[in-house]
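The structure appears right after this line, and notes come after that.
With one protein chain held back, the other chains of the complex are shown just where they sit.
Presenting chain A:
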Amino acid sequence: MQTHLGSQPTFWEPLALMCSLRPQIANTRFATNNPTLTTVALEKPFCVFDGSLSQGVSYVVYLYVKADAGNSSVTDNSSKPLDTTFQETNGGQLGPYKAATFGVPNCASPPKLSDVTDTQKVSDLLNQYLLRVGDDRSCLYDPNFQGACNPPLVQNTAYRFKYILVDKAAGVMKDQTLWSDQIKTNKMKQSSTIDTWPGRRSGGMIVVTSILSTLMFFLLLGFLASIFCVVNGSGEPETAMETRHESQITQQGVLSVQGSAETAN
């Protein structure tokens, strides 16, 4: 919001501030988790109400939240701000509820966003700069809770937000922003619906499978061929060799028998 303001010509500022400013969602580069399921981080209204502030009066800013459909009046007939709560409006469904009150942000010395890297200052900085709607889990269940309760929002619902400036002593509204654009809380996807199908096979898998199957095929083929060869081929030549061998032995045996017989003779 500040950078936005800074770029505007000064003479436009009062008009712009009076008429067209609306609550802005915090920069998603600054707060990556925004909006979430149940929270929306808004920028606080820096310099927005400057035109309406008069000296010596203490002011406070209220934040109103409503679901997109509900009616939009935040004051009664005598311009007193409504004191509706989250429960009364059914979480903003029936009308705006007061979600937070805070002091008027200091326009003269706004927080330096570059300080965010400083771990000492970051907590203060975030408090000054951001308003997290839906931040308080316990206030709904705490009977002693006083003030504006800011319980978690409902997921997947569009909300609108409005800041108003209230004169603390008189208790009347002095200025207001427009209702913000619709800001929708996230919708939670069921983790059971994640599709784990791997999709296309990788090239490596295809290469390994096809080549190995082919090799296996050739090996079996080779094995069967060699068995076939041995069984088929060994039938005649090998038995022939063996018989020849045997016959040689028998011949030798016969010869030796003959020889011995001859010598005996």
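Throughout what follows, a residue touches a chain if its C-beta (ideal position, glycine included) is under 8 Å from a C-beta of that chain, and two chains touch if they have at least 3 such contacts; residues count from 1.
One rule holds in what follows: contacts and distances are computed from a predicted model.
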Margin query: Can you match the unshown chain of the complex to its UniProt protein name from these: "ESCRT-II complex subunit VPS25", "E3 ubiquitin-protein ligase BRE1-like 1", "Uroplakin-1a" or "Elongator complex protein 6"?
Written below: "Uroplakin-1a"
Checklist line | Absent-chain contact - pick from A:72, A:90, A:156 or A:226 | finding: A:226
Item checked: Residue among A:50, A:68, A:135 or A:167 that touches the chain left out of view -> A:135
Notebook entry, point to check: So that we can see where the missing chain sits, which residues of chain A does it touch?
Noted result: 26, 29-34, 36-39, 41, 116-117, 119, 122-123, 126-127, 130, 132, 134-137, 152, 186, 188-192, 194-202, 204-205, 208-209, 211-213, 215-216, 218-220, 222-223, 225-226, 229-230, 233
